[in-house]
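The other protein chains are all here in position, but one chain of the complex has been omitted.
Going by the order they are written in, the chains are A, B and C; count residues from 1 in each one.
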Amino acid sequence: MGSVTSHPVERVLAPLAAALPGLEALYVDFHRHPELAFAETRTAAELARRLEADGFEVHTGVGRTGVVGVLRNGEGPTVLLRADIDALPVEEKTGLEYASTARGVDEAGNDVPVMHACGHDMHATWLSGAASLLAAAREEWSGTLLVVFQPAEEGSGGASEMIADGLFDLAGRPDVVYGQHLVPGPAGWVLTRAGVLMAASDTLRITLHGRGGHGSRPETTVDPAVMAASVVLKLQTVVSREVAATEPAVVTVGSLHVGSVGNVIADHAVLEVNTRAFDDAVLLRLRAAIERIVNAEAAGANAPKPPTIELLNSYPATSNDETASDELTEVFRGHFADGTMLPAPLVTGSEDFGEFGAAAGVPSVFWLVGGLEPLEVITAMTEGRFETDIPSNHSPRFAPILHPTLRVGVETLVVAALSRMSHPGVG
Amino acid sequence: MGSVTSHPVERVLAPLAAALPGLEALYVDFHRHPELAFAETRTAAELARRLEADGFEVHTGVGRTGVVGVLRNGEGPTVLLRADIDALPVEEKTGLEYASTARGVDEAGNDVPVMHACGHDMHATWLSGAASLLAAAREEWSGTLLVVFQPAEEGSGGASEMIADGLFDLAGRPDVVYGQHLVPGPAGWVLTRAGVLMAASDTLRITLHGRGGHGSRPETTVDPAVMAASVVLKLQTVVSREVAATEPAVVTVGSLHVGSVGNVIADHAVLEVNTRAFDDAVLLRLRAAIERIVNAEAAGANAPKPPTIELLNSYPATSNDETASDELTEVFRGHFADGTMLPAPLVTGSEDFGEFGAAAGVPSVFWLVGGLEPLEVITAMTEGRFETDIPSNHSPRFAPILHPTLRVGVETLVVAALSRMSHPGVG
Amino acid sequence: MGSVTSHPVERVLAPLAAALPGLEALYVDFHRHPELAFAETRTAAELARRLEADGFEVHTGVGRTGVVGVLRNGEGPTVLLRADIDALPVEEKTGLEYASTARGVDEAGNDVPVMHACGHDMHATWLSGAASLLAAAREEWSGTLLVVFQPAEEGSGGASEMIADGLFDLAGRPDVVYGQHLVPGPAGWVLTRAGVLMAASDTLRITLHGRGGHGSRPETTVDPAVMAASVVLKLQTVVSREVAATEPAVVTVGSLHVGSVGNVIADHAVLEVNTRAFDDAVLLRLRAAIERIVNAEAAGANAPKPPTIELLNSYPATSNDETASDELTEVFRGHFADGTMLPAPLVTGSEDFGEFGAAAGVPSVFWLVGGLEPLEVITAMTEGRFETDIPSNHSPRFAPILHPTLRVGVETLVVAALSRMSHPGVG
Partner (left out) sequence: MGSVTSHPVERVLAPLAAALPGLEALYVDFHRHPELAFAETRTAAELARRLEADGFEVHTGVGRTGVVGVLRNGEGPTVLLRADIDALPVEEKTGLEYASTARGVDEAGNDVPVMHACGHDMHATWLSGAASLLAAAREEWSGTLLVVFQPAEEGSGGASEMIADGLFDLAGRPDVVYGQHLVPGPAGWVLTRAGVLMAASDTLRITLHGRGGHGSRPETTVDPAVMAASVVLKLQTVVSREVAATEPAVVTVGSLHVGSVGNVIADHAVLEVNTRAFDDAVLLRLRAAIERIVNAEAAGANAPKPPTIELLNSYPATSNDETASDELTEVFRGHFADGTMLPAPLVTGSEDFGEFGAAAGVPSVFWLVGGLEPLEVITAMTEGRFETDIPSNHSPRFAPILHPTLRVGVETLVVAALSRMSHPGVG
């Protein structure tokens, strides 16, 4: 680890205050124009344009719609900074002046509303801002900066696609990988932990095959709506009965679609099921239990054939390298105000961030950045209303405040990158 | 009732054999180009074109996409012949050479496959053929022929719309209303019964309101997928526990939609529920039970607000006038071969056909026409495989044979109309 | 059929009015001392005592606790009159002065409350009264009277046991079999129909095998309470989805038992399921669907072994011989007041009465006798409250009125028997 003094960091961050209005405009633009997984063409074009303007060597189309910026700046380590850029099929209900009214086409070919309900608009803005600052102050550090704007983090495996598409051929393997996520904590807070931080996750698409017919003659059919309903209720028992109370696990049926009209019994139902666990063995047990239950439900319903079960994606647990995480925590603690660098709880959310470090065989560290009005969040926590009253990631009401959120997330990236780079002018 | 001899009927039907190839082509064309409720513009245009060519006074846009042909042919009764023309959001799986690959936009705005899975393509072809024959032989009868091509029979209330749009202002009230439906019986069979023939039916759209959020944090949400699943299972108890075994009733959830992706918990679910009963009081009990159950499920799930329940349509039982039905049965028995005019069982399907007679305050009679390979159907019945092996109305595999189906359904309409008309040249 | 005049009937029934107080006392005694299936020892002893006093040849222990009386009275037909005598494990809540507080031991060895909730106390009293009258007036008829007090009608197969135990060896095969049932209709009404009157019925005992353990560690167990709950809900779909609305069918889980305390997960659950249908093929389909569902539920729950499914009993439909039924209806219509001999609706209840006629290969007729306050019943029917407000058979509140119920049910048996016997003094 290169020694860090406040000097290069201060000098690199000096232009940030003046850059904030521009970053705010960029964020609002991204927020107004969210794009679904692998359809982030407008977003990618804007990010590529900015990287080029900042002097990066730019690669587009890495993993379909991914964008990579490389800045070779003399001897020294290669630091990979990653942000994800895709949005979700959620209908925005924030009431914000700049709320999204965008629509997109989901995997099933349906036209759906789209919203940056997970904060990837903020992630992209943060990294774009940090890349600019580092590029503008390249006399303060030496090494190679690898800026990765990843598409399709929300369940579509964008990280794997970028790696498979030759990401590490562009500028070699990095020495360390850093990334961050906006969370519904107080703006100004930064949180992380050594070891497992975020859950492992599977997404399964399950097609239940029934036999269609007239709504008035169910006896001639195998009703997929009833089969699907029973599957959803039975899947609740996986967590309630098959996993120990002290082993965190989640099984969610996020999507469930059957038929088109009331008086026709459809011939199939499609469910998307997402699971979470902090232990890979538990994740596999969840998967096995789901398969067992779904097959038995089809048999019990007299289905004409067994269900089709597809593993749409499987994310490992996001686990921070112990040493790298401890070091970075110390650096952040030195940079940020007292009481704002905090230990993170276990987070049931999942990420494919971990695939970069795993594929490169190098340490990675992921952290969380708060983005909500502090007083509101802390009051809700105190009064036990946090879980129900504070809109979280994926909520149609998830609405981060812009300040100091924008500033903090740029600083974390700059500070993390500089913590690893060589500093020519420093002892 | 005008006296009927075989002579005018024979003379009117004489050109039918030569017309069958043309009717077959028309049927195949309709089958290939099915259109959803109130979107039957191509179908309506073709039917209007033919009515005009046959010399009818033609009214289009009656009830949005309905078509009416009036043929004033001297003194005598007004006979209304009705066919419904809309298709269903079903993906055809018949494997027919002329199978539909059409798509349409359903009520929720989704792009969906479309198929004539209920035989309305046959209904339209039959009535177009009968109208031509009657128009070509107007010297054989006197009175007014009112040909009604109704849109949106499948749950969207096309009959009501045509009536509200002034159907009976075009040529006055009819003296009798006739209609027919293709069913999965042996081709060549005609079936009817006096009194209640088909069920009363409600269609309800139920929106369950939850609270959305991240798929990994269900404790911050009210999961509408689980709520919907429980509603579907609980609705099964309405028929199994709340209605006497000797009172026929059906409750079907034909459509169920929640969310878009596995890792987002949506904020609502939408179900379409269709009910059937032969007794209006039972239908109301079903509706009340559904409302009670749905409201309780929302309360049990801690939903942020009660469900929204909309009555999309409510069809009364299709009940044949006793006298008119008995008379027509006698006429059919005289016209068709022995053993092919049969008593119909109670049919749990529903129709808005009955609204024409009810609104006009005149008798109406509805009958069923078989359309499948007789040997296949009768063998399946004998072996107890009928319900499971013979694709019925609304099945993606519903595939009538064209002969003698086309001929029989034209003859029924011609015979029925002539049974009521005055016959100038006859006693 | 022997010719019937009012004279012998009138003469046989003449002492009935004076006998009613004694019959009332007998009924109240039976009602206070109900006994479960095959435990009717006190009841059987009293009935045997009375038969002996009346001069019958008495056989006890026929089918364990059954009692048979034979009265050979010269040449002529043999008429079998049958009453069932067992009570139910129901806790009486009638509030009657003579309500039962009795307890018994059920099949599982549990101590349970017992009540004559199905009216067999009335059946036994009626037949005892009729036997006395016929025995006291044996000069009015000739033939053989076979009085059968059957145990264990409520699902335990008492009729089969009596037949297997040699019932027809005692006095040869009867020429006709008659029986009757108390129902919640107006006292004074008698109802029957030719052909199928009552449903066929299966009773299944299903043991679901789980794996027991501590209530706090469900992950070490296979929870039979959850398995049983899912079975019960899923069985609702048999009637709601697998049987046509126009085919009457019932599937009831009457008994469900799992575990003893909240904090221990038991290792099995026991359900008793009762089904009804008017068609033997439908009954078999119900049975097959239940087996399919139960096996699949066990597989889905990861049960250590498949469920044990036992057929406790299977009763055929109770079907009245067409000729014998029509003849008896005429005779009843001649005897009872106008408007009291009525056509019976299909009854979903089941009976093993039909086994006597089937085993003997002779006609049998079964009829229903109302036993409630007429004004109350008819008002409830008129106001649509009958189903919810009038306690029916098996309800803890089933409470027949004694007059004229006692008289009518004695008269029906006497009239039916005399309608078949030879009458020495007549024509």
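Methods note: a residue touches a chain if its C-beta (ideal position, glycine included) is under 8 Å from a C-beta of that chain, and two chains touch if they have at least 3 such contacts.
These numbers come from a predicted model, not from an experiment.
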Subject >> Neighbouring displayed chains - absent chain, whole complex >> reply: A, B, C
Original post:
Where the complex has a chain not shown, which of B:Glu297, B:Glu355 or B:Glu387 is the residue touching it?
Top reply: B:Glu297
Subject >> Absent-chain contact - pick from A:His31, A:Arg276 or A:His335 >> reply: A:Arg276
Subject >> Which of C:Thr207, C:Ser395 or C:Ser422 contacts the chain that the document leaves out >> reply: C:Ser395
**OP:** Would you indicate which residue among A:Leu96, A:Ala164 or A:Leu346 is in contact with the undisplayed chain?
**Re:** A:Leu346
Original post:
Pick from B:Ala244, B:Ala380 or B:Ile401: which residue touches the chain that isn't shown?
Top reply: B:Ala244
**OP:** Write the list of chain A residues that the hidden chain touches.
**Re:** 199, 233, 236-241, 244-246, 248-251, 276, 281, 345-346, 348, 384, 387
Original post:
So which bits of chain B touch the chain we can't see?
Top reply: 216-219, 221, 223, 226, 230, 233-234, 237, 240-245, 247, 289, 292-293, 295-297, 299-302
Original post:
Which parts of chain C are in contact with the chain that was left out?
Top reply: 88-90, 93, 106, 109-112, 117-118, 154-155, 199, 201, 203-205, 211-220, 223, 225-226, 228-233, 236, 250, 252-267, 269, 272-274, 276, 312, 347-350, 387-388, 390-396
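Operating definition for what follows: only the chains that are shown with their structure count from here on.
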Subject >> Chain whose averaged C-alpha position falls nearest the assembly-wide average >> reply: B
Original post:
Could the interface between the copies chain B and chain C be described as same, meaning over half of its residue numbers are common to both, or is it different?
Top reply: same
**OP:** Based on C-beta pairs in contact, work out which chain pair has the most and send it over.
**Re:** A-B
Original post:
Whole-Å distance, chain A centre to chain B centre, using C-alpha means?
Top reply: 49
Subject >> Chain centre separation (chain A, chain C; CA means) in Å >> reply: 67
Original post:
Which chain B residues reach two or more other chains?
Top reply: 199, 233, 236, 250, 276, 348, 387
